[in-house]
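Quick one: the structure is below, questions incoming.
One protein chain is absent from this view; the other protein chains keep their places.
Chain IDs A, B and C follow the sequence of writing; residue 1 opens each chain.
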Amino acid sequence: MGEIVRYKRDVWGEEVILGVSWDLLWVVAVAVLVLLAAHATVMAVLANKKMDMPSGEGKRVVRHESIDRWFHWVMALSIFALILTGIAPIVGLRFAWLNWHWMAGLLLSFITVVHIVRSLFWQDFKSMILGPRDFAEPFDSTRLPGKYSFEQKGMHWAVTVVVMTVIATGLLMFLQIDSPFWERTNSMPESQLGLVFLLHGLSTLALVALAATHIYFAIRPEKLFYTRSMFKGWISEDEMKANHDPNLWSPKQAD
Amino acid sequence: MAYMHIGKDFVPPDVNGKVTGRIKYAEDYTREGMVYARLLTSPIPHARVVNIDATEALAMDGVFGLLTADDVYPDGEPQSTGLKVLTNEPTLVGEPILALAAIDEKTAETAISKISVTFERLPFVLDPLDSLAEGGPDAYNGGNTYVFRQGFASEKWSADQVASFRAGNEPTAEPQQTFAYGDLDAALGESAFVYETAFTTAGYPHQSMEPRSAMAYWENGKLYLHGTSQSLSALADGMASIVGVPQEDFVFINEATGGGFGQRARANSIPSMAIPAKMSQKINRPVMMRVTRDEETAIGGARQGFQGWIKCGFKADGTMAAADLYIISDNGGKGGGGDAYSAADCISILYQTEAVRFRGTSIGSNTGHRGAQRGPGQNQIAAIIAPILDKAAEELGIDRLKIRQINTPQNGDVGGARQIPFTSAYMPEALKMGAEQFNLEERMARSRKRNGTKVTGIGIGQGYHDAGRSGMDGIVRLTADGRLKVHNGVGNLGTYSYASTSRAAAEVLQMPWEHVDIVTGRTDRHLPITSPQDGSNSIFTNTRTNYGAAMDLLNKMKELAAMELGGDAADYDFADERVFKTAAPSEGMTFAEIAQKGIALGGKFTGASDLPEELNDFTKISVNRLAGESLMGIYHDTPHNNNPPGFTVTFTEIEMDIETGKYDIVEMVTIGDCGTVVHPQGLKNQLVGGAVWGIGLAGYERHLYDPQNGLPASTGYWQSKIPTMMDTPAKIKTGWVDLPDPENPVGARGIGEPAMGAVAAALASAISDSLDGHLFSAAPVTADMIINHVAGVTSEAVPLAQNNFRG
Amino acid sequence: MNLNLTRRRFIKGVIASGAAATTTGVWVAANGAARPAGAVERMIRININGQVRTVDVAPQETLASTLRYKLGLTGTKLGCNRGECGACTVLVDDVSTYACSVLTHSVKNGRVETVEGLESADGTLHPVQQAFVEELAPQCGYCTPGQIMAAVGLLRENPNPTREEARQGLSGNICRCGSYDSYLDGVMRAAQIG
């Protein structure tokens, strides 16, 4: 306990990094649970004061196109598969995980690339940019966000950074094992490989934390309509008006 | 000639100790206050020590001190490829960097793990051809080869030259070393069959059973070192200067040695024994340094591996007209050897080749320490050349025995690089005797016959080594009670030649063996400098010295008798431990009486004066210390003239299972031509022992280093694939020609090394025969290679790879 | 060796500063928990060559160490200390065993025999020893005590082995000098003397 990085001796007796200490998994799990429980408690207390949730009835506006919803869920699925196949053996659940892991990894990589390309050229990329005004948003209750709130943008970019790290390091690790596409090469000195494992481990831990947080907010009563929109594509005009500034986001009507 | 001792079995005095466990090897000694040293060895194949921080280790309870290369070499390490006592410039994994002494081994090892050594890593190389290639790493600091008297140098070939060689072609680069005789081109022109191939042979470790452990302590300014050697006087001679102690103050104790095979002949191949000596001096306590198997593998020596190319031409009548040989020999991380030269020399001698050209270059690799190993060079090439001879016989339609008989060396022949005459040579007789005992004709009818999955292979092999030297000294003494003391510095490593060569002295004096004491075991028993017991030379070299010393003693006895009883020494004869007047046998003196008279007279009779002029310094110290005690015979051996060869021939039948690549050795007959047989049981042991080594060379033993990081992969007996009782025949038949050699007083020549070559050759020949004459051009030929060949599978092994698997 | 201590501390520090806040003793490993009682005592009595000897033996001590370093029975040799050579072969209840690869505590209830125990009190060699002398079976002699003990073990189980059976029986003993043939001759002779 207390180790964050696992070290080992390389073939010549020198100490090199092996990877993240998986004890941290428990630290992260506990930390996330504590934080979210605290948030839930605070929200529960606050909930007594104001209780005016917008109605989900009436006119609907489009929040997520169906293709984006597909992207989201495939991405979610692959990330869950990755977390499960990656972490289960560490906590002692024995099965042949590695093939599932890299297949899920490839799926995630593919979907991520497609998402990046699509978001740059076919979607409103600006709606996700975090500007100075976004940072003021949490401190000014009069300000409403455009399509995405500060928290949502923050979560998105945090996930982006973490997923990109996981993918980049994962692909480097993928090169180190035999696959249908290549035979493994010893392309990296052990010390560098150790750094890659460390980054993969750290970003995995972050991803676990982010995923937990994301799920938590997705099932918060006041945010549940966003989750619904990720299934059905729409939110009600009431929900939109209560949470977004129409000047900054003018979605089209849903069918 | 009817001998009293020569040619007869006897019980060497140490055998009882060997079967009861009483005889002591270095590690069996203890001494009051003894502490234990362990080594920190290099984990890196090529590095430089930048810093050693042992603060934490030295602060531990039970730790007594540290010895580093700086302690051993205050003026800097000697510049050579030779193994150092300790080094700051390791060139192989496992090279000793420092030693630490502690109350017990556990503490020492734990303390060592707390020492922080900072290394600067340097590029390393495991395959000499990779080092030869332009831009390839060099194994040493300063080059990849060492030129005698000149220092380090770097040999480089172009990448194309290396690639072409690996592809099997004749190397085109300038060699480091060469010799040639005869007109090679003309000889090849006259040849009806020419065979050309690239080949590899593995270098592999000696793996003596006794690791090179040593114990040392100092007392009254004298160093007492319990160690291991092939010959204690030869080793002590060099060891004193390595430790830096005057020869007079150095006592080397070595009752028995658990195997040498070339690596314990000289002090510079086993300098690690200086570690406990130096440590003991530094911490003022007796120090035992046990060497582990792992360490022994790294520094205990290994044979040089070959990456070679050979072209042989045979005339229509089967005469080997030409041999052209180009060898890159693997010098390892430390040490080296002249194996390549000896290989070419051996072909010239064994096959009386009309024209020979040798070209060779010796290149270092960051792998195990190299040095002479049983038949260095001769035995590697034996396994390569035998199947080529068979191929020639097949192509030329000549019987396989016949082609060997056509080319055989015999009495009166010359051979080798310098075309030196043999002292004697009875290979034709050996071939004939072997063929008969083996029942060659009948067995040859089974050659290549298949029975189920098994195919019979018949193999014939020949071995050679130059097996005798001269120039050593002899001391024998007759004590006042009439006992003969033969002082013998030849080590006790299992040949029993320390005892059998002593019998030459007993033979001269016709002394019953019970009245003879062999004085050996420790240098403070005052030993003459004797053969290092390498190169199969003891029997030749030290029967000469002991015979000479005994003759000197005899002459002195006759002189003393004449002084006492009148007349001239020439008038005296001797028998039954008594010297008497030839004319009047009743007038005489017993040996004891003569000894007493000699002692009373002193001077030259007791070794106090008139010593032979050329006596070695080492011997002089011993003689001076013995002077006055007894009647002494002293002899300095003069150089002999010609080449005393050791020859062997082996016939074998194997049953090769072509589905598993495994074979049974059904029959093996090996015959020695080593002059007069001095000690039949000892000779048999050399022949069967050599056979086991030959089986190892031809089929099993390996030396693996991981190309990724330079770590040794074959460190113990299992991974080195040392042949076991189940890999060798249940019975090996032996025999000998037993014809005397004129340049040895009892007619003897050595045999230990060729005994291995003939078997390696015969086995390679039989393997090839069982596979329809396929030539692997490699040693060893392992099961996987045979399976791949039979199945037509191509291996991914690097062609001509060294210190690795081969294809 | 700690070559990279500084780098290690640096990296550890950087990461720790980010994560320290959350590492509040959630996961306590079971290390350092008290061992169960009942581990072996060091002082033992052991029957070696017919004599019961009292000796202080560490739990992890091999029989070869005890014999060589505690009892001075150096006839048992260490060739590899890894069960790969057979030089340390002794008999435990008549069964040939590598002394380097068995704990003294594991055999403390048995009868241990080493090469030193074979000779009779009047100096008569054991038939195997005698036969090995007569055949001059040993060369360097370092593997000899092991070969002898393996041979004695074999002959106790099978007093009249065939040469092939003898070969099997001694196959766990390397002889680097290659004296196998002579050792087998010795075993066959010993069976006759037996």
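Everything that follows uses one rule, which is that a contact is a pair of C-beta atoms (placed from the backbone, for glycine too) under 8 Å apart; a residue touches a chain by one contact, two chains touch by 3 or more.
The rule we apply is simple: contacts and distances are computed from a predicted model.
**Student:** Out of "NADH-quinone oxidoreductase subunit N", "Dihydroxyacetone kinase subunit DhaK", "Molybdopterin dehydrogenase" or "Multicomponent Na+:H+ antiporter subunit B", flag the one the UniProt entry gives for the chain missing from this complex.
**Tutor:** Cross-referencing UniProt, the chain left out corresponds to "Molybdopterin dehydrogenase".
**Student:** Just list which of the chains on display the missing one touches.
**Tutor:** Spelled out, the missing chain touches these shown chains: A, B, C.
**Student:** Check each of B:Pro707, B:Pro742, B:Gly773 or B:Pro799 against the chain that is not shown and name the one that touches it.
**Tutor:** B:Pro707
**Student:** In the complete assembly, which of B:Gly21, B:Pro43 or B:Gly65 touches the absent chain?
**Tutor:** B:Pro43
**Student:** Which residue among B:Asp28, B:Glu89 or B:Glu105 touches the omitted chain?
**Tutor:** Looking across B:Asp28, B:Glu89 or B:Glu105, the contact with the absent chain belongs to B:Glu105.
**Student:** Can you say which of B:Glu174, B:Glu248, B:Asp610 or B:Glu659 touches the chain missing from this structure?
**Tutor:** Residue touching the absent chain, from the options given: B:Glu659.
**Student:** Which parts of chain A are in contact with the chain that was left out?
**Tutor:** 8-13, 18-19, 89, 94-99, 173, 176-178, 184-186, 190, 193-194, 197
**Student:** Since one chain isn't shown, list which residues of chain C touch it in the complete complex.
**Tutor:** Looking at chain C, the ones touching the missing chain are residues 1, 30, 35-36, 38-40, 58-60, 62, 65, 81-84, 86, 89, 95-98, 100-103, 105-106, 150, 168-169, 171-172.
**Student:** Which chain B residues would touch the chain omitted from the figure, given the whole complex?
**Tutor:** 38-43, 94, 97, 105-106, 109-110, 112-113, 117, 290, 292, 294-295, 453, 659-662, 700, 704, 706-709, 711, 713, 717-719, 721, 723-727, 782-785, 787-788, 790-791, 793-797, 804-805
Throughout what follows, only the chains that are shown with their structure count from here on.
**Student:** From chain A, which chain is the farthest off, judged by mean CA positions?
**Tutor:** Centre of mass proxy via C-alpha means gives B as farthest from chain A.
**Student:** Counting only C-beta pairs in contact, which pair of chains has the most of them?
**Tutor:** So the chains sharing the most C-beta contacts are B-C.
**Student:** Just the number, please: Cα centre separation of chain A and chain B in whole Å.
**Tutor:** 70
**Student:** Indicate the whole-number Å distance between the mean C-alpha point of chain A and the mean C-alpha point of chain C.
**Tutor:** 59
**Student:** What positions in chain C touch 2 or more of the other chains?
**Tutor:** In chain C, residues 1-3 touch at least two other chains, as defined above.
**Student:** Among all residues of chain B, which ones touch two or more of the remaining chains?
**Tutor:** 119
**Student:** Once bound in the complex, which stretches of chain A touch chain B?
**Tutor:** 11-13, 186
**Student:** For chain B, which residues are in contact with chain C within the complex?
**Tutor:** Spelled out, the residues of chain B in touch with chain C are 9, 11-12, 14-25, 27-28, 30, 115-119, 207-211, 256-261, 290, 292-293, 493-496, 681-682, 684-685, 688-693, 716-718, 722-726, 728-732.
**Student:** Which residues of chain B touch chain A in the complex?
**Tutor:** 43-44, 119, 121, 708-709, 711
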